[in-house]
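Of the protein chains in this complex, all but one are displayed in their positions.
Moving on to subunit A:
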Amino acid sequence: MIDLLTIFVLAVFVGFEVVSKVSTILHTPLMSGANAIHGVILVGAILITGRAEGALEIALGLAAVFLATVNVVGGFVVTDRMLEMFKGHKR
């Protein structure tokens, strides 16, 4: 319990720190990239579906797997497309 809390508190600080300075033009890609990262819920979705036995649990778990996958792949691909636009236009 305390271990998990420690991890949480440390991660809060890391999260604050990594994006404390970011230029306006990168706000949208950064938001989109962070969006893709919370798609890591896919890991949780796979784990619970792997344990599920009842039909309802399996159905809910699979729905979560599907949605989380859309979040992950969509998020990374959209971010990459945005960043691709900046290629060759840097100062």
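The criterion applied here is as follows: a contact is a pair of C-beta atoms (placed from the backbone, for glycine too) under 8 Å apart; a residue touches a chain by one contact, two chains touch by 3 or more; residues count from 1.
Heads up, the rule we're going with is that contacts and distances are computed from a predicted model.
> One chain of this complex is not shown here; going by its UniProt record, which of these names is it: "Crp/Fnr family transcriptional regulator", "Ferredoxin", "NAD(P) transhydrogenase subunit beta" or "Tol-Pal system translocation protein TolB"?
The chain we cannot see is, by its UniProt record, "NAD(P) transhydrogenase subunit beta".
> Since one chain isn't shown, list which residues of subunit A touch it in the complete complex.
Touch set of subunit A with respect to the missing chain: 1, 4, 7-8, 11-16, 18-54, 56-58, 60-87, 89-91.
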